[in-house]
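Only a single protein chain was left out; the remaining protein chains are all shown in position.
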Amino acid sequence: MLEQLSHILTSTSKLNGEIALFGGILVLIFIISFGQRNSKYNTVLWSVSLLTAVLSFALIYQSDAIDQPLFNSLVLLDSLSIFAKKLVLIATALILIHIKVMKYDLEGEYYIMILGIAFSLCFLLMASHLLSMFVALESVSLCSYMLVAFNKKARNLEAGIKYLIFGATATAIMLYGSSILFGLSGNLSFEGIKEALASGSNSGLLLQIALIMVLSGPLFKLAAAPFHIWAPDVYEATPTPLISYLAIAPKIGGLFLIYRLLGIVAVDHTFVLAGVILLSILIGNFSALAQTNAKRMMGYSGIAQSGFILVGLLGLEITGIRASAFYMSVYVFMTAGAFLMLDIIEEHTSSYEFKDMAGLSQKFVYFGIVGLIFMVGLTGLPPTSGFTAKFLVFTNVWEQYANGGHKILLWVLLFGLINTAISIYYYFKIPYFMFLKPPAEKAFDRQVSVPQIVLLTLLAVGVIALFFAPQWIQNSIF
Amino acid sequence: MTEYLLSLLIFLPLLAGVIVLLLPKNLEPYSKHLAIVVSTFTLIISLYVFKSFDPALAGYQFLEEKPWINLDLGNFGIFSIKYILGVDGISLPMVLLAGIVLLAGAISSTSIKRRPKAFYAFFLLLSSSIYGCFISLDFFLFFLFFEFMLLPMYFLIGIWGGDRREYAAMKFIIYTLVGSVFILVVMLAMGLSVNAPAIDGRTVFTFDFRLLGNASNYISGSVLDQSSSISWLRWPVRTILFILLLIGFGIKLPIVPFHTWLPDAHVEAPTSISVVLAGILLKVGGYGFIRIGMGFFPQEAIDFAPWIAGLGVLSIIYGAFNAIAQDDLKKLIAYSSVSHMGFVFLGFAAFNSEGINGGIYQMFSHGILSSMLFLVVGVIYDRTHNRLIHNYRGLAGKMPLYTGAVIIAFFGSLGLPGISGFIGEFFSLLGGFSSPYLSKWFPSIAVLGIILSAVYLLWALQRMFFGKFWVNRDLKDQMDDLTLRESILLYSLGFLAILFGVWPALLFDVTNNGVDVFLKTIGL
Partner (left out) sequence: MPTDQVIFITLLAYLAGFGVLIIGRKNLSIQLGNVLSISINTLGLLLSFWLISRFRETEIFQYKWVKLGQHEFNFTLLINKLSLLMLALVQGIALLVQVFSLKYMKGDPRYLNYFSYLNLFVFSMLGLVVSGNLLFIFFFWELVGFCSYLLIGFWFEKQSATNASLKAFIVNRIGDAGFLIGIGLVFFLFNTLDLELLSNSQSTAAPGVLTLTALMLFMGCVGKSAQFPLQIWLPDAMEGPTPVSALIHAATMVAAGIFLLARIDFLITPDAGLIIALIGAVTALLAAYSAIFQFDIKKVLAYSTVSQLGLMVMGMGVGAANASLFHLFTHAFFKAGLFLIAGAIIHYAHHEQDMRKMGGLLYKKPWLAFSYIICGAALAGLPFTSGFLSKDALILSAFNWSAEQANPMTILIPLMGIIASVMTAFYVTRQFVLIFLSSSKEKIKWSKPDLMEWVIFPLVICSFWLLHSNNPLDFVTSNFSTHFEIKHQENHWVAYSLLAAAILSIGYSYYRFQILKKDLPQNIWSNLGLNHYYLDHFYVKRVACALVGKFQPNPLDNVNTEEHISSGLTDLVQTIDQKAVDGLVNKIGTGQKNFAKGLTQFDRKGVDGFVGLLTSTIIFLGNVGSYIDSKLVDGLIGWISRLVSNIGEGLRKVQSGRLQSYLMVLILIFVALLIFLAIF
């Protein structure tokens, strides 16, 4: 008993970052429960959240990877999870700043949800046990549903329910898959399943099925096909900073979870993954082509981007996951930037429709140029790190192919890259309207505020800087 | 100082572009002066480089080499991307051409009145990336500039273009992006197949042109190994990659049937951008094809020589026929570009000294002459905002100076000896005739192109410039002769065209050695 306790305690001591997050959530609850609702109320909530995120980031930054399981092999703290957690917290901080610079007046519960997602994600990223994985994934999901539906408007509610139904379905499928895995291996911890499956002589097909089923949870988080349906509606309905967060953070969790799961089920996943990738890119790209609303477009684009991110996992080489991790990091900056840009545009035009953006950059030249960088990055053109990211993941594909991989890999390579060329059509709708179209009749009376521009510039600089020095992230992943 | 000359070519315009972007509103009119000054400077630098280049030495000169990105690929090894600049006999003419055309473009841009600041910022960014394309010796770096060119061009066409500018700009960017995606595939494949000397016992993958060109550097057994027999869709992968390059650079050049973006882009682009587009941007395709397509896939290129030549000949004839049918002078000239760039492919496909030198010369000469041609169109468009040939007649009587320039430009492009166009076409054809890889039919059919070019150019000349003076009464009747700026621009380009037409050794002395080295490297 005591041994167990001391194990728990030592384990706990490794999780300073998570504890800080938890503490922050507590503080928020205290303030919401007992705090005075004066003019500073919101600011205080916001500051506490940001402080928590920053503090937690600092703590995680200092922590070292230990390759032995904690909490009775419920969680595993390796360098990959540390990197991913840092990414989650950076995203959290960015979103919080986004909320501030756009002067959102959010209720306190929102902050709890945001930190809650971060908190659950941290555990999800460390999960090395089907149970801990499930619990963490579910708590991410729950927080996300609430974040979407909290606004209590009919549209939000509808989107929330849609989100929920899909989430629940995906979870159910995953749960079923997990139980098959458990049935096959008699084990719940990843390590145990891996060993049991490797030594056992299980039917490949069954394993394949189990793998597909179990992947449905993280695929849902990634909004990858075929678990993508929720994305456009949810993207359109949810307040911009929140959807920005939901477009980034759960994706991080989903990506690394897939990596883990692929690692434990030792079957050839190339076809499954290639299928998911091709489908996501196809659906995301082509559906985005027809959109007239920027947020919906971003929803579909997110589907396609998930496909691209997953490309790095083909073959499950360390190079590949590093490429995917790099893509993910760049994606954080690009997506946060893109949503911030859309938010600023909305502030001036009260619309996310492309056509209302006409001529915007003529008034705000600098804003237009900085905004352009994100679209260029999402397309994947140099000199932005979006290009480097695509370059790296496809490097992985070629390497896999060259080392005797499936012929389908070359299809993924060609198809994926051609889709890059197609994607410029919809990504460039924003600069197209902002730069090329003459301004509409109504004048833009407001200015882009300095904090907005500063944040936008920082993100843009990040997107560009990572092109010129990708080693900053690349060499810090492992 | 001189060791950073090539970097200056990239960074001077880049810096100037950023400065223009940041200029306060009241200093906005000075952006054009800055652009002209910077373009003059880069021209001087490229002239200096051209002059002090020693053609007797093999290999690249003015080399600059800095490590840039060293990407750890885990167990694969290390990606080494370097910042390498240098010029040889093949790229140097293009650098000089870029200097000339960009200055001409900058000067002719002065008629742009709308949002000059943004215009010049984009223009300077474009200049920077054009130079970058021609002097980078690292595939990654090359690709960076190659892709980056699209963005400024997109806006330059899309904002300052004609009525259907948005359509043209979008078409341009998607079309050329598809092409560059193909090139990206090849770049990936090559980068992962070539070994540089190992660091700390780890494999180093490189994009260095100097290493990519050497067959012995390819990892034996890898997909791109010369002896590799790995196939995809029943084609050897090397061949597929070569075809990708052929299409990728063919779109840029452009080669029929990948040319349809060009007439639209040209017709919609403002004069100075058409000048840059036809004058130098298209040459990136030709340059890339010879440097990368033929340089790194020599065996495939030789196997495909009849196809390359065939595409070239098709472009020559097809472009010419289309040009004959045009009533819009600018469209006519756009199609004539398609036709003339066909000679480049024909010359290259010959795989001999005459052909390749001729192809390079053709690129250079087309750069100067097409700049002139588009300026010629610009002159008339500035005056009446109409380019339809049937609206004009007998301009020669009213605008003799203009007509003189037109005659130089038109006759230059139809290959009159004494003007540079002849040299390029002649040696491309001669190469085609003496090439062991090509049937004599290819150059023989291509020769028809010189008849057709006489037909469309002289027919246009006759319809617009000869006869009694008349301008459609719906148009403003302000047919003044050339202004001082226009005459200086047109006649100095005309002077260059004639200079390079009678003294081709100016350029051939430089290219000849480069081509010799090139042919030796690919084993001919």
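So that you can tell them apart, the chains are marked A and B in the order they are listed, and the count of residues begins at 1 in each.
Keep in mind that, in the parts below, contacts are C-beta pairs under 8 Å (C-beta built on N, C-alpha and C of every residue); 3 or more make two chains touch, one makes a residue touch a chain.
Remember, predicted model here, so these are calculated numbers, not experimental data.
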Among B:23, B:36 or B:458, which one is in touch with the chain left out? B:458
With respect to the chain omitted from the figure, which of A:66, A:290 or A:454 is a touching residue? A:290
Missing-chain contact among A:146, A:196 or A:229 belongs to A:229
Residue-wise, where is chain B in contact with the chain that is not depicted? 171, 174-175, 256-257, 259-260, 318, 321-322, 324-326, 352-354, 357, 390, 393-394, 396-397, 411, 415-418, 422, 426-427, 429-430, 432-434, 440, 443-444, 447-448, 450-451, 454-455, 458-459, 462-463, 465-468, 470, 472, 504-505, 508, 512, 515-516, 519
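Everything that follows uses one rule, which is that only the chains that are shown with their structure count from here on.
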The distance between the C-alpha centres of chain A and chain B, rounded to whole Å, is 42
The answer for chain A against chain B in the complex is residues 317-319, 322, 362, 365, 369, 376, 381-383, 387, 391-392, 394-395, 398-399, 401-402, 407, 410, 413-414, 417-418, 420-422, 424-425, 428, 431-432, 435-437, 468-471, 474-475, 478
How about chain B: which of its residues touch chain A in the complex? 21, 68-76, 79, 115, 118, 143-144, 147-148, 150-151, 154-155, 158-159, 165-166, 169-170, 173-174, 177-178, 180-181, 184-185, 188-189, 191-193, 222-223, 232
